[in-house]
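Notes follow once the structure below has been shown.
A single protein chain has been removed from this complex, and every other one stays in its place.
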Amino acid sequence: MLEFSRRALLGTALAAPFARGAAAQEGPYILGSVFPQSGPNAEYGGVFTAGVQLALQHIEADKLLKRPIRYISEDSQALPQQGVIAMTKLVNIDKAHWTFAAFTAVSKAVAPIGDRAKTVMINGGAVGPDLSGLSPYFWNVIPLAHLETRALLPYLVGQGKKRFALVYVDDPLGDAILKELGEQLPKVGAELVGSFSIPRDAQQFGPVAARVRQVRPDAVYIASFGAQQSQIIKGLRNNGVSQQLCSYSAMNLASVGSLPEAEGMTFTVQKVDYAGGDALTRRFAEDFRRAHGKEPTVYNANYYNGCRLFGLLAHELEKTNTAVTGDSLKDTLHRLKKFPLVGGTGEFDAAGNMMAAIEVVQWKGGQLVKLA
Amino acid sequence: MIAYFSNLATLVAIFGILAVTLNFMVGFAGIFSVAHAVFFGLGAYAGAQIALTVTPNPFLACAVAAGIAGVLSLCLALPALRVRGEYFVAASLGLQMVALTLFSEVKSLTGGIGGLTNIPRPQVFDVEVGVLPLALLALGVLLWAIHAMANGSFGRTLKAIRDAESAAEALGKPVAVAKALAVAFACAGAGVAGALFALHMSFVNVESFTLDQSVLVMAMVIVGGTGTLFGPLVGAVLLLSLPSALSFLTFIPPTEVGSVQQIIYGLAMTLLMVFRPAGLLGDQNKGKSHA
Partner (left out) sequence: MLFVQLLLGGVQNGALYALTAAGFALIFGATKVFHVAHGSAFTLAGYVFLYGWTHNWNSLLSCLAAVLVAVAFGVGMERLVYRPIQRHEGSFFTVFVAAFGVSIVVQNLVGVFAGRGFASIDTPLSNASEVLPELFLADVFWVAILVALVMFVALTLFLSRTNAGVALRALAQNPDLLRAYGLSSSRLSMLAFALGSALVAPAAILSAMTTGLNEAVGNHVMLLSMASTIVGGVGSLRGAALAGLLLGVAESVVLVFLETQWASAASFLVLFGFILFKPSGMFGAAVAK
């Protein structure tokens, strides 16, 4: 309800540059991430980091690169300002070769910094459609929301859902989804009958539920992320909203699946076949299970891919003794276009977006069930 | 390393401006505002918009920011003229909360939570200048102005109002005008800090202008010592270098660093108030400060 994160101290950006120093040309490659490691979205930070770290282990085990890699994790708290501070530090002080971003609002805020410094930024978690083409150095290894809604909406309309209500978080992701639904629903013969904006730290959803019920939707689309998703689901369900709930890939969190109120929540994720896939995918899934004792999620795979992509591109550059810079990495990406990654061959378009297949899934008894 | 320190120094100078201007309100006029971040924000948005749409000239950005923050400081001056003490703190809290919602929702001007990005670097006559010298210049000018006012008749009027408002009024001091001017001056200073902050970060969004930020600035003033000229600066340096000092404690798991920082920050505030209520540079023997 109130913007009240208690992170007024300018946080990690001012933290310890001392042990590090600038990277010499022949020192290690510097990879940095701007993930939420604290605050209500910290669960994502852990998931994203696990993917990056597994890829780092594999790159090292395979001796893919001549130079070592140093990985620096900065905390964005999923907030743009903290993200900007962290990114400034990674780019200007640590001289990172390659960075990882997440969250639409954070990605949009840090993109100009990476762009100015010609540092590659990889997004494997945020899905705001305007993240495409943000900068020549900003690449998405995740299908963006417009691809997700275009898979989800026809499915739900096929199930007889014609009237959609949208509960969306008041930030760039929410705004993007609002725009997307407004444009896409009429095309599939449905309509957006109401949209309800909520602040990022809102907690009371009783009144919102009352407004949602009043527009008599067939389905309610929730565009939020992190801890708030669970609160919205519970708030709506507890206050008489019994309609179909639907969303995008952010619902793919263990804490959402375990919520009894989330039963029947339908959303879209990327298609990754861990068991029947290629050797790379199986190795990723097996090592992930061994390390974490649970099934990998798509987010783990995305950031694994994002990190592996650096290994593949830098390997190419090392072969020709070319310096690893933002520009040489970019040129190599556009030259090769296709890369062996988890989930199959990843192909990038001219804007730096990786294409991927999407499937519709549902939470049922705490398990993810594939619908279409 | 140099980049790191110049970044830290710029932030210290900007927050120093915030702290000394707030201290002017608190220490000299007895107006305990916890809405200083609102005016910081107004200045930041104004400065950012000037730089984005008109010209990246930092002096114009600062002037417009100071003007807007100064005029809108009336929102703070009005309750300051009506009530004192706890009531005024509550009013400023209310203002802070309402302003925060406005900052988030008036997206055409503020960009909401997404903020304003890609703010150009400051330029004077087509030459790019750093924010650090500008911020130091502004800080110096403000400190000089506060010093001059504190020892002039305006400062004496304010102190008289702070210590005994009814008596000052009975003596024919222009209480309302003096209070409103003090508030306008302090808020305009916060506006300048905001414009510099926007130019320094090349990015602003609503997160920088929360109640936490207001309390942080307030803590700088209180920790350093209210009513002293340099106390707030000491507070700003201390509270801004706390995170980097803590990062030497490498045994803290990275996911807990933020929390540990906050816990130490909170504890420091409380313990200081219990054991050194007049602040680090304040006169501990002065006894009751008047509120």
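A and B label the chains in the order they appear, each numbered from 1.
Assume contacts are C-beta pairs under 8 Å (C-beta built on N, C-alpha and C of every residue); 3 or more make two chains touch, one makes a residue touch a chain.
If you're wondering where the values come from, they're calculated on a predicted model, not measured in any experiment.
Engineer: Just name the one of A:197, A:252 or A:362 that touches the chain not displayed here.
Structural biologist: In the complete complex, the chain left out is touched by residue A:197.
Engineer: Check each of B:19, B:51, B:95 or B:281 against the chain that is not shown and name the one that touches it.
Structural biologist: Per the contact definition at the top, the residue touching the missing chain is B:95.
Engineer: Which of these, B:120, B:133, B:152 or B:277, touches the one chain of the complex that we don't see?
Structural biologist: Hidden-chain contact among the options goes to B:277.
Engineer: In the full complex, which bits of subunit A touch the chain not displayed? Write them out.
Structural biologist: Here the touching residues of subunit A are 1-2, 4-6, 38-43, 170, 196-199, 201-211, 213-214, 226-228, 230-231, 234-235, 237-240, 255, 260.
Engineer: Just checking the interface: what residues of subunit B touch the absent partner chain?
Structural biologist: Within subunit B, the residues that touch the unshown chain are 26, 32, 78-79, 82-91, 93-95, 97-98, 101-102, 104-105, 165-166, 211, 215, 218-219, 222, 256, 259-260, 262-263, 265-271, 273-274, 277, 287-291.
Criterion: only the chains that are shown with their structure count from here on.
Engineer: Express in whole angstrom the distance between the two chain centres, defined as the mean CA positions of subunit A and subunit B.
Structural biologist: Chain centres of subunit A and subunit B, defined by C-alpha means, are spaced 36 Å apart.
Engineer: Would you tell me which residues of subunit A are touching subunit B in their complex?
Structural biologist: Listed in rising order, the residues of subunit A that touch subunit B are 2-18, 21-22, 37-39, 42, 45-46, 73, 75, 77, 79-82, 84-85, 88-89, 92-93, 105, 108-109, 111-113, 170-172, 175, 199-200.
Engineer: Within the complex, which stretch of subunit B touches subunit A?
Structural biologist: 1, 3-4, 7-8, 11, 97, 100-101, 104-105, 112-115, 117-118, 201-208, 210-213, 215-216, 239-244, 246-248, 254-259, 261-262, 265
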